[in-house]
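A single protein chain has been removed from this complex, and every other one stays in its place.
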Amino acid sequence: MVLCEVIGLSRRFGGNTALHGVTLQFEPATIVALIGPNGSGKTTLFNLLSGQLPPSAGTIRWQGQDITAWPPHRRCRAGINRTFQVAQPFPDLTLSENVALGLLYGAPAEGPRGRRDALVQAQDLLGEVGLAARAQAVARHLSLGDMKRLELAMAVATRPALLLVDELLAGQSPRSAQELLAYLSRLRARGVAVSLVDHRLQALLAVADRAVALHQGRVIAEGKPEAVIKSPAVLEAYLGEPAP
Amino acid sequence: MESRRGPRRCTVVEAVVGGLITGTFYALLASGFAVILGVTRVFNLAHGDLVILGAYVGERLWHLAGWSPILVMPLAALPPLLLAVASRPLLARVGEPFVLRSVVLTFGASLLIQSTLQTTFTADFRLITPPAWDRGISLFGVRVAAGRLLIAATALIVLGLLHLLFTRTFFGKSLRAVSLDREGAALAGIDPVRVDRFVLGLGGALAGAVGPLFAAIQYVTPSAGIGPTLTAIVLTIFGGVGSIGGLLVGGLLLGLAESVAAWAGGALWRDLTGLGLLLLVLRWRGVGLAGASVSAIGPAGGRAA
Partner (left out) sequence: MREGGLVGALCPARAVFRWAGIGGAILAVLLPALVGPREYLLYLGTMALVFSVLAQSWSLQAQAGLISFGHAAFFGVGAYGSALLSLRWQFSPWIALAAAALLAAATGLAAAEIAGDLTGPYFSLTTLALAEILRVVALHWTSLTEGAWGLVGIPGLPWIGARETRAAEYYAALVMLAAMCGTSAWVQRAPLGLALHAIRQGEARAAASGVDARRVKRIALALSGLFAGGAGALHVHIFHWVDPASAFSLNLSVLPLIMAMFGGSGYLLGPPLGAVVLYLGNELVFQRLAPGGQLWLYGGAVVLVILALPHGILGWIEARVGGPRGPV
């Protein structure tokens, strides 16, 4: 069953084409690794999927429905959510409050009843990403690694069916990176479709079911992770020379 | 802003020509505001009050010594220049969010300037009325007051000089550098504090210099500053902070629109046109600049992925 489909998605910024006719599908309970050099369009794709940017061309379908024109908050409530590459929680709110917002507004039908309930649930969610001890601290002074965890908790709070994770592992120690990837695997087991962008390729591909390689805004390879990273197109894009 | 005295316009052609002439004046009126906003990011809500301050200086010198409003422009520019430069250390103390807090601060300054003017000059309505300026001159078959033409010519000359300053001189280029990228400019060896001081002085001087011209067109009262401020805001947002040409085009359009609206519907429609254009321009340019800007989403909204 296809959860989310993008068809011929393009995005131009002035003279620069960041994405060019990308067609992809996302299915539940899978982890898709999105790989590619800097500038290949990965974050742009995420921005288009979650609604922060409108496409220049193409459509996005969600469970069969055309959602190309939907604003971000509507997509969030439908089940698409993401973390941001540049972590930007609400600086003057506590971690609990940051997460509670998503609990209250991200999926209103299934959410907590009021602010107090939400804060309690937020505490639990923060525990899942290892931030329980810091729940009452104000978000402004978090380290980069902790901010990324907070971003993850905020995104999970909205009960996503498709979770887009952008550069989660930056600033994490190897052990905490493993813990976070294990958490994403648990999300997959719960049926969530996850798409990951990260520069730590090894870790990424170990947990991914599928990989999609982007280069200069186009999909150049797709399939099982091991196959994708060995494909000639990908090697050429990363290393700049045809594979022997 | 219409003249509160003089013959009623009776043909639309006269309204058009008059509006265009007023438009050049508007562009000069806005230039001080635009310069400050462009480089220091400060929306100077006290701009109009600096104009009025200059207007009072001009009016007093005219009344007491008979000096022409054009000639006293440099003198009228002086007190606002000093005030603006003196405000630099205060602006440095404004915290985050800078743009909003500086707006509120300049509003407070506006109130203080207004109260000073009220105490010093009382609330009487004042006007500069050089008799030679009333003489009618025929321009393209339309009668225009000589004074108006003089004001327009002065405006164009000053605007032209400003344009040369920004595009042809090294200092002008460093102004633009700082307005585009403060940190980058500092790294390139441009001292942002000196540039700020200069720009504030220039903006204040431009505002004050326009004052005597303003006093020749319209009644001056201590609280008359809001009008010039709003005009400056419309034109600056429309024309872009770096572009004298943009200010001029915007000024001409605004002057034309107001003049035709006044000809068609009187003072009410003139004012509504100006305010309506302000709302339009804010809405047109405002989204994507303030608040939910795309650059908050990822590096430069999608450049690096």
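A few notes on this one:
The chains carry the letters A and B, assigned in the order they are written, with residues numbered from 1 in each.
Simple rule for what comes next: a contact is a pair of C-beta atoms (placed from the backbone, for glycine too) under 8 Å apart; a residue touches a chain by one contact, two chains touch by 3 or more.
Being a predicted model, the structure only gives us computed values, none of them experimental.
One chain is not displayed; in the complete assembly it touches the shown chains A, B.
When the full complex is taken into account, the listed residue touching the unshown chain is A:Leu104, out of A:Cys4, A:Val22, A:Leu45 or A:Leu104.
When the full complex is taken into account, the listed residue touching the unshown chain is B:Pro97, out of B:Pro74, B:Pro97 or B:Gly184.
Between the chain not shown and the residues A:Arg115, A:His141 or A:Lys230, the one that touches is A:Arg115. By the touch criterion stated above, the residues of chain B touching the omitted chain are 43, 90, 93-95, 97, 99-101, 103-105, 107-112, 114-115, 118-119, 226, 230, 233, 266-268, 271-272, 275-276, 278-279, 282-283, 285-287, 289-293, 296-297.
Within the complete assembly, residues 50, 52, 71-74, 76-77, 81-82, 84, 88-94, 97, 100-102, 104-108, 114-115, 118-119, 138, 154, 157-158 of chain A touch the chain that is not shown.
The rule is short, and it goes like this: only the chains that are shown with their structure count from here on.
One simple way to say how far apart two chains are is to compare their mean CA positions; for chain A and chain B this gives 47 Å.
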